[in-house]
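Up next, chain A:
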Amino acid sequence: MTFFAPFCLPFIIGAAVMFTVLLVKWGVWLYRLPRTDKMTILRGIPTRRTPQAVGEVVGEALLHRSIFRVDPLLGYMHMSLAFGWFLLIAVGWIETVAYLGLRYVPLQGHVFFKYFATGLEHKPVFDFVMDLLLLFVLSGVALAWFKRLRSRALGLRRTTKHVLGDRVALSALWFIFPARLVAESATCGLYGGGSFLTGSLGGWFSAHLSVPGLMNLETAAWWFYSSCLGIFFVAMPFSRYMHIFTEIPLVFLRRYGVRSGEKASSMDQFQTQACSRCGICIDPCQLQSVLHIDTVQSVYFLRDRRYGMLRPETADNCLMCGRCAERCPVHIDLNTLRLNSRDALRNLPDERRYEYLRGLDRSSGSGKVGYFAGCMTLLTPRTLAAMERIFEAAGDAVWWADREGGVCCGRPLKLSGETDAARKMMRYNTDLFRKHGITTLVTSCPICLKVFREDYDLEGIEVLHHSEYILRLIRAGRLLPKHDATRFTYHDPCELGRGSGIYDEPRAVIEALGELVEPSETRENAPCCGSSVANTAIDDGAQLQIARAVAAELEATGAEVIVTACPLCKKAIGRGAQQPVCDLSEVVAQRIG
Partner candidate 1 sequence: MMATMKRKSWSEYQKQIADDRYYYARSCIRQNFFPGSEKAFIDILRGDLGRDLLDDPKHSSCTGIGYHSDIVPLETIMTVVARQFAMMTEAGYENFVSSCITSFGVYTEVLATWHEFPETEERTREYLFKATGREFRKPASLAHTSDVMFHFREEIARKARHRLVNVQTGEPLRVVEHIGCHYAKIFPKSGIGGCEFPYVLAGMVESWGGECVDYPERRHCCGFGFRNYLVQANRGYSIANSHKKLESMAPYKPDFIVANCPGCAMFLDKWQYAIAEMEGTTYGENGRGIPVLTYEEMAGLVLGYDPWALGMQMHQVDVEPLLDKMGIEYDPAAKYLGRNGKYIGKPASAVVNACPPDAIYDIRE
Partner candidate 2 sequence: MATINFGYTISKPRAIDMDRNNLRKSDEILREMPELQACIGCGSCTAVCTAGNLTSFNFRRVHTLIRRGEYQGAYEEMNKCMLCGKCRLVCPRGINTRGVAMLIKRKLGDNRS
């Protein structure tokens, strides 16, 4: 039995190209990983991270559990295509073995088994299972077609706009399974076999077409099916469908602990090319929902970056609020990729920068507890006064790092991409903290908090957001705020919530003061205030629009006071709100002694 027919050529060539490109790409990326990352991988392989990764690959790459969480129908669509196709291949393999025993069968033999197996006795069970699987996949294809027409039905307000290569691959993909249906049905019509799907359609063909006609249809259909596969395979590594395979190594690498950083690395390739451009990131983006900007979202950013057409306007136009990353089914580290793209666009190492920081010290007071207000807090003096009051009530001696004007924490500059220059500021502040011998560093700015925790080397100094610090004081009985009937609502600052995972502490503090009512989108889904320092592209009017939208959500709770825990959020929401907007420290300070 030979497993070759001329129509197999497109498939064979396509598959060869695809696997070659795939292997070359992965090989190069792995080879280019920094040495430390390679060691991390080697150390990780013999651990239980490997089976965990396998589990995740099944759960995500095949079953698409994350997408199910976004929308069941969308999840089903992705699962039917991915898992269905996988099963078609896997069951097809078993089918071949069942028919022919364990022997070498070339790839096309498995894929086009129906065509080559006409001389063999049929096994109706396999016919039935394979038809069932084909139906499963076809249902996904139908949903995909439907999604193109009406994305809202699948829980997406917006769907992705594609580049030309994607359209070629997508068109091929759409036709693969209908073509398979027609091809297999034609063969069944001529030679018998098939189950409820291919068998029935085959019967219908033989009833309505002449034998030569059906034979022509069969040849054409198999050619078409093979060509679709071939085109898809050739286009795949250069299109968004690269994600189908790239997600697998990404899951393993991530499980082993390899991460992208503020400088571009080979790991970024695994991430960018693992993006399926599903477009789930578009909907949560406030630039889209409030400002109707629909060219800068993560999906487009990754696309532009991957194809080398990233413009600063796209890279810069992002609040880096992290709402999209929270929903990304592939868990791509979107903010980090955005950051190192900005670094690549803008970072210029310049040793002479910030020479003026040398020997500078404008701090005041002394104590084991240090307080870093941050630039923005200096523009919200009520927060500053409240913190002073709280320190006083708690009886902590405080070293004030920057009350008389200090040096920025460096995060805004880092977020703009000037990472090397930001390091100079970070080093300066680190030295300052060490020089004054503090053991606890409290800040009321989540932007500072995040950079202190992630980028500063502050071993021996505990870094606390003021919400954590205040909660500790309350729990230790050192701060006794009065509880009353005030209804508060709370806005999660991006850098504090999604950025630093601090959701519960501010809420616990508020509950010690009064009643907390949650807005409709909260915690991981909380919106950004719009004034994020990460975005340097949108103008003032746009910031205000976002702030108004956020303020409206918070006011819809019916709360009397809007509380937040970030000076920037406070300023921004304050512009859009009718109700008073207070920092957490203010409402606490109002209720003590």
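Quick note on selection: all candidates are chains of the complex that A comes from, given by their letters.
Some notes on this structure:
Criterion: contacts are C-beta pairs under 8 Å (C-beta built on N, C-alpha and C of every residue); 3 or more make two chains touch, one makes a residue touch a chain; residues count from 1.
Quick caveat: nothing in here was measured; it's all calculated off a predicted structure.
For chain A in this complex, the touching partner among the options 1 or 2 is candidate 2.
Per the touch definition, chain A reaches candidate 2 in the complex via residues 311-312, 316, 345-346, 348, 350, 353-354, 356-357, 360, 375-376, 378-379, 405-408, 410, 412-413, 416, 418, 421, 425, 531, 533, 536-541, 568, 571.
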